[in-house]
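Only a single protein chain was left out; the remaining protein chains are all shown in position.
Right after this comes chain A.
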């Protein structure tokens, strides 16, 4: 038996339930979803293997891998699998591979199993989705299957956790096995393959025929092979006149010839095999040429109504609560520097975003329900034709929809798009989808200029405007994709081919966790940035170069001899801000943003929000609580309403300014994390910089047009 931790890898077809099994074994929360291509990179965790007759438990390391239909990768995410399995020196190279098979479609799932088995890796076959198989009138005889395939077969239900102890036991036994029985290959090489395999085995000291064949077919994907090795392999291919494409098809057909009789022996069908009843019924509506679109539109409108109507009550309560807390803190802390920093700086900044917890939680919950139910795959189908017109792919719908939550994970999901061209376009336009960080900005500004009236009795006008902004983002994304597609040459045709999973009831615990997790990361991740920025901003706005601030203060005091103390105080804090470092920054960029209708205060918030958009509202809150001197602490919205435009004397936040800001934030790419993830996914700075530039130009020009037309 091997020393140290046992390493296990989870391999299987897309959507077979690997990540669900991973979560059940490790207690971690790897993302799952009911459509193919959810997992796009490897993820490790640990779990305990039972000890034999009373011995100590042993720890095992397990990696969850992206799903694949075969070991020949077709998209970026799938390359990870063979990179690990073909390289014994890889740190994740497994001692035991658990092949997770969807029992409702066993024949196809076994193709991958036979390939993994031929690589000489110790396997355990986990039969999952047996409940789905049952609803399709299928019964699987695991014992029969184990005998025919010569592998331990375990029946599990990854969702409920049934059969996990049996699986652990099988893994432990496989890992402890000392004798290595001779491998009975499922695929037997023919013709020139035999000599080629012999040559490769000798050259690279390999002992497995099928691994040698993989060196031949896949060496360009293997990151562990150096260039000379690749060149040598190309020479061998030439020498033996090996036709790779012909071989791949012949191999696959030959494997199915082996699998078919085994499946027909071990899977019994009572009556006609059909997709589960509800899946057929739902699909007849949701994929309907007309009703399919109607339901999709209804689903989207429901989401926006939910964000606006349902979230208002808890948000308003939070808002009032935060204002009260700040006031209370102001009262109990001794007056002075620290009091101001904590209340006007940190608490005002944080409070500005905490009120957005309810809508963000609702948004994440709804997106998670779309993903878990299986509806997402249908949306990909009904949108494919439309997406194709813009150079995208039906699969681009997933990043675009999850981009409404956050662009960073959304851009990662593009790895399952097989065409590099379509993937690149999708990456470039995903940041145009309005993410949850824009929601605070939208909400506040909409509340300022749009009355909360209802049309047709139910539809909230504010909700409709919000819907309009999100649509604008989508239209922008599609139009940009189309324009980019005119400039970026397309090298290979894209394809769609998507398996439709059966509908599944979302797991409510899972949805609740997604909600909790999104709120947690929103509060902590955004909170950290906002806290840091609030402090910096507070310092920058409380101090100025030299004694400029004091001079300005003295000038104001002497110019207002008649005014009440309150008026003088308000005027003082305002000029102090103006002459602080932050004020200087604001004034510095004011000429640039003036045509959009913004003053230097908005300029400060705009600059700060380059770190992350969430910061905008928090910064506004900080700036206005510093510059105003209020008797009792107002909510952020009240502060904005009270703000006066010094030039006109009217309200600062006129409809023209608000709409101009709204449009600016629909298009502007103001998020360091997005830039970083695009850099990582496209392997360079070229695309993120192009993206940053065109989005900024787009944002500036559109905001300019809106302001000039409206004012």
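By definition in this document, contacts are C-beta pairs under 8 Å (C-beta built on N, C-alpha and C of every residue); 3 or more make two chains touch, one makes a residue touch a chain; residues count from 1.
As a working rule, contacts and distances are computed from a predicted model.
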item: Chain excluded from display, named as in UniProt, from "Acyl carrier protein", "Protein-glutamate O-methyltransferase CheR", "Ferrous iron transport protein A" or "Ferredoxin"; value: "Ferrous iron transport protein A"
item: Sole contact to the chain not displayed, among A:224, A:277, A:293 or A:588; value: A:293
item: Listed residues A:184, A:231 or A:249, member touching the removed chain; value: A:249
item: Given A:384, A:590 or A:681, the one touching the chain that is not displayed; value: A:384
item: Of A:89, A:205 or A:272, the one touching the omitted chain in the full complex; value: A:272
item: Residue numbers in chain A that touch the chain omitted from display; value: 69-70, 72, 74, 104-105, 107-108, 111, 136, 245, 248-249, 252-253, 256, 272-275, 279-280, 283-284, 287-290, 292-293, 377, 380-382, 384-386, 388, 394, 495-500
